[in-house]
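Of the protein chains in this complex, all but one are displayed in their positions.
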Amino acid sequence: MPSEFGLFVSTDIAKCSGCKACEMACFQSHNIKRNNVGKTVGTISVPVTPKLYVTVIETASMPVQCKHCENSPCKAVCQQKAISRVGSQIIVDEAKCIGCKDCLMACPFGAIALLPFYVGGRQAPQADSSGGKVAASKCDLCYEDPEGPACVRVCPNEALRLTDVNEERKKKNIAAAEALAVINAGDPGRRALS
Amino acid sequence: MLCIGCRTCMIGCVVAHEGKHIFEVDPDGYDFHPKLKVIKTFNVSVPVQCKHCEAPACMAACKSDAIHIVNGTVIIRTEKCIGCKSCAEACPFGAIQMVTLGSARNADGAPRSVANKCDLCQDQPKGPACLRVCPTAALRLVKEEDLGQTLKNKRLATLGLALGAEAQKQAAIGA
Amino acid sequence: MSMGVHEIEDAALLFVFGYNGADSHPIVARRIVRAKQKGAKIICCDPRRIETARIADMHLQLKGGTNLLLVNALANVIIEEGLCDDDFIEKHSTGFEEFKEVIKKYTPEGVAERTEISAGEIRKAARMYAQSGRSMILYGMGVCQFGQAVDVVKGLANLAIMTGNFGRPAVGIGPVRGQNNVQGACDMGALPNVYPGYQSVTVPAIREKFEKAWGVKLSDQPGITLTNVPHHVLHEPDPKKRIHAYYIMGEDPAQSDPDLAEVRESLEKCDFVILQDIYMNKTGQYADVILPATGWCEHDAVYSCCDRGFQKARKLIEPTGDVKRDWEIIGLISKAMGRPMEYTNTVQIWNEVIDLCPGFMGATDEKLEKNACIQWPCRSKEEHDMGTVFLHKDGKFAHPDGKAKFAPSEWRPPQELENEEYPLSFSTVREVGHYSVRTMSGNCRTLRNLEDEPGWIQMNPEDCGELGLRHGELVKVRSKRGYCITRCLPTERVKKGATYMTYQWWIGACNELTIGNLDPISKTPEYKYCACRVEKIEDQAWAEKHVREEYEEIRANMGIQTKGGRAA
Amino acid sequence: MTIKRIQSTCAYCGAGCQIMFTVDTEKNKILEAEPAPGRTNDGTLCLKGHYGWDYLNDPQILSKRLTKPMIRKGGKGSPLEEVEWDEAVRYTAGRLAEIKAKHGPNSIMCTGSARGSGNEANYVMQKFARVTIGTNNVDHCARI
Partner (left out) sequence: MTETYIAIDQNLCTGCQECTKVCPNLAIEGLPHQPQKTNPDKCVRCGQCVQKCKSYVSIAEHGAAAYARVRKERGLPDAFKEPLFAAHFFSRIDEVKKALADPDLFTVVQCAPAVRVAIAEDFGAPLGTLAAGKLAAALRRIGFDKVFDTNFAADVTIMEEGSELIDRVKKGGVLPMFTSCCPAWVRYLELNYPGQRQHLSTCKSPQQMEGALFKTYGAKLLNVPPKKLYSVSVMPCTCKQSESARPEMKDSGQRDVDVVLTTRELAWLIKDLGIDFQALPDEKYDSPLGDYTGAAEIFGVSGGVMEAALRTGYELLTGQPIPAVDVTAVRGTNGFRHADVQVGDLTLKVGVVTGLKHVKPVMEDLKAGRLDLHFVEVMTCPEGCISGGGQPKLICDTDAGEAFGNRVAATYEHDRGLPLRKSHENPSVQKLYADFLKKPLGHESHKLLHTTYCGDPKHH
């Protein structure tokens, strides 16, 4: 049964080392057809434009990526209607994006970046401006890849996990209920009536 | 141990939050989203709901400033919720459920889905409805002083046990 | 029930047999929980791990269809270990010797394998029951809805008699009756063999009394039961015994009788069917005439609750629509047939009833008006007589010799066991949030929100695994008689090879599957046991759409202006 | 708006709980159901007791309140047509009398109701079967 709410990739911050293997895999899986990127770095002829952004501080690191919000602010503010809901996921149509940056400002997680948009090895032409086209770039959960998110597959420390919030809740509910059973058992006050 | 899994609390919760008008309006004209959920496993039947933690993981995870502690109760202001599901993921009890609202709409017309969890019937004069309607009085509101009292009772009981054991030991030595 | 509901929490031991209080009577279940809190021991015999089993001291999780084996084995242990109340047996019972003869064969070891309960557990349970001092038996549909039901009820009664658990506070045997006024319908004589107050139609003296009271010659031939109507319409060879007219008040056989295919056929073939009810239902599709009546809260009435308590139900609001009160409608039809039977209000009828029934004499309207709950027998009209809490005081029983009669019987297996083609056992169970045929609770908004079509089938996770089923998936449940579609609910509370389905649903109508095998005496169908097969539905999208369309069609048949605009 | 509080007995399961209803007699509407101190329910109610009364305002979720007598004039299978009470009574009484005459009293089966109708209705129904029809063919769903 398809998930009622948007799936998203969540990070186990204890396991993530900040190695960016996810960023490289993400770039590769989205550019095999578009910029004929192969399996080796040598086949890359365009700048690496990932859709998730590893962020590192002294004590920890994690890739920040789209949560596919249900009332997504980015979709709400996009006047160009370039952001739409496909199934339960939020998808950006990079060709339609005019780079107005509203979605970047609306997203509270910083999960969207404005990155150059390359097709066939060349930056897509911008109507008249000298620089090439840029577009909003955010996680699309590899919704066209039958094997699911590439980042989850390549993470050397298995820190990334595809999360269905309803399925997780069911599991946690059972554990919480069992815990309450233990609490009730230990509480004489609950058992005997005066 | 007292819960018999009849789920009266779940309807009581909805009636307390949606109001009594739901018994007159069109059957699909209101939202039926209980803020607690009766779970039945092999060992237990019991409603699982928000524990109103002191350092709530959901509040920490919320980037939309929608979750706050209002005099001891952890409250989600759903009008600010963007449905990013971080709180639902953060809560270890699964006490937060994402629910789709019937009438509310986003700026772009899409239906709103927001985080839904127990608010201890914050605005109800008589306090939590689930507690009031439960036929076997299985639910209990644990206030700060109750917690203190429970701890005190347990410690006294522990002391009592220890004294009893000590007395027995003396008797054994004496005999 | 021989005792009062409020006494349940004072019992020393509760012997709960085939009764799921939590789902059938949450308020009675409350008493069971309070009994536990007051330190009572609980023995729960049920093939599922129901809520009572969860808090029970012993849960005898017997295999479905082996009730009498267990009951007789318990009796065997009580006799063998000399735990009988010999004084009570000697003074207040007959037939103990023949009883012992039959029971001798049912040793715990002998029945252990078939009931799937170890001999040790049976011995321990028997001892606990016999020695508790105040043991009370509660049983329900798990006992009654079997091909062998009356024998098991007698078996349980034997246990109570042989251990003297009768005629004292917080003891006895209690069938916790399901519906709000099923006790009342029996009290009022809506039974083929008795007049009001359980006065037999075959006893000439009684018949004469009623003939004098009603001024008409009465038939001395007991009538037929509801469950035999399909037989008498379709297969009855003797034309004189065939049924041609069916006046149905407040019932929905097309949903609640077993083997619905046969019921539908009988309603079609019956010449004249009258439905007198408050809501359109499945039977209404076959009724030739519909007589709309007032519903609960729209008229005054007296109900009898499960422990023989008469209580008043009052009119709260004016009825909507051109409807009349049930007894008013019947009066009109009777008058039109040349036998006027007019009453102005319920009090007038009630006074007529209590004058005819010695046992109800004292339950006057004045007493009931003061919100009293009078448990019959209540023989004197004086203020002080507020009825009888428990029956058989000082060991007095209703038999002519005032003594209880031991009634042993041999065990019979259910009629249709699991087989190659239908490998799982099937039983109907109750959904706590709904009631009977759901024309009332099914139209309540919040009860519908909590649980709605097509209901659930509870299955053991292993069986689900083998069939590749996941929680909430729509499945097809099939028996020799028919099939229905419902949702799969894997739960460890159910043993492997057994399935249990809540019966309130119209799409997930489990009575399409149930078997019409009736108990020879009570004529109650064997709802609790037949064989079924559960099939995975590959195309879930189709199944979900099918259920939605079926629901819309039902609503259209019931006369609701559905989006489709079609109304029957 | 005149508010009255009336105590009544629940019409769902056999426990016979006492319920205190708050009724707005002017608008002819039930507003709320609260537990009453009955012998069996002791000031508590289950979910059907608390919330099982709003079917009375006919929300048409599963089926529809019957509000008018109806007859299938075209015989079996034809649609039901609304009629007035006297026509319905005359038609019913006529058919019953005809069948009684043709096949005898025992060819007619009546049912009492274990649900909302109440004891008085059951008494009148069994009296109708035994007196007017002249048969003991009266039963109810105690056995199912």
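Note that the chains take the letters A, B, C and D in the order they are written out, and that residue 1 is the start of every chain.
Following the convention adopted for this analysis, a residue touches a chain if its C-beta (ideal position, glycine included) is under 8 Å from a C-beta of that chain, and two chains touch if they have at least 3 such contacts.
On a predicted model such as this, the values are computed, not experimentally measured, just so you know.
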| item | value |
| --- | --- |
| Contact set of the excluded chain (shown chains only) | A |
| Candidates A:L7, A:A21 or A:C139 - the one touching the absent chain | A:A21 |
| Hidden-chain contact residue, picked from the options A:V46, A:C69 or A:L180 | A:V46 |
| Residues belonging to chain A that touch the chain removed from view | 17-21, 23-25, 27-28, 36-50, 53-54, 56-61, 113, 115-116, 150, 153-154, 156 |
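Everything below uses one rule, namely that only the chains that are shown with their structure count from here on.
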| item | value |
| --- | --- |
| Between chain D and chain A, distance of the C-alpha-averaged centres to the nearest whole Å | 59 |
| Distance between chain centroids, defined by C-alpha means - chain A, chain C (Å) | 56 |
| Interface hub residues of chain C, defined as touching at least two other chains | 26-27, 30, 34, 36-37, 432-433, 445-448, 450 |
| Multi-chain contact residues (two or more partners), chain A | 191 |
| Residues on chain B engaged by chain C in the complex (per definition of touch) | 1-2, 4-8, 10-11, 14-15, 22-23, 27, 30, 32, 40-45, 135-136 |
| Footprint of chain A on chain B - complex, ascending | 1-2, 37, 39-41, 43-46, 48, 63-64, 81-86, 88-89, 91-98, 100, 106-108, 110, 112-114, 140, 150, 153, 157 |
| Complex contacts: residues of chain A adjacent to chain B | 4-6, 8, 10, 67, 69-73, 75-77, 85, 108-109, 163, 165-166, 168-178, 180-181, 184-185, 187-191 |
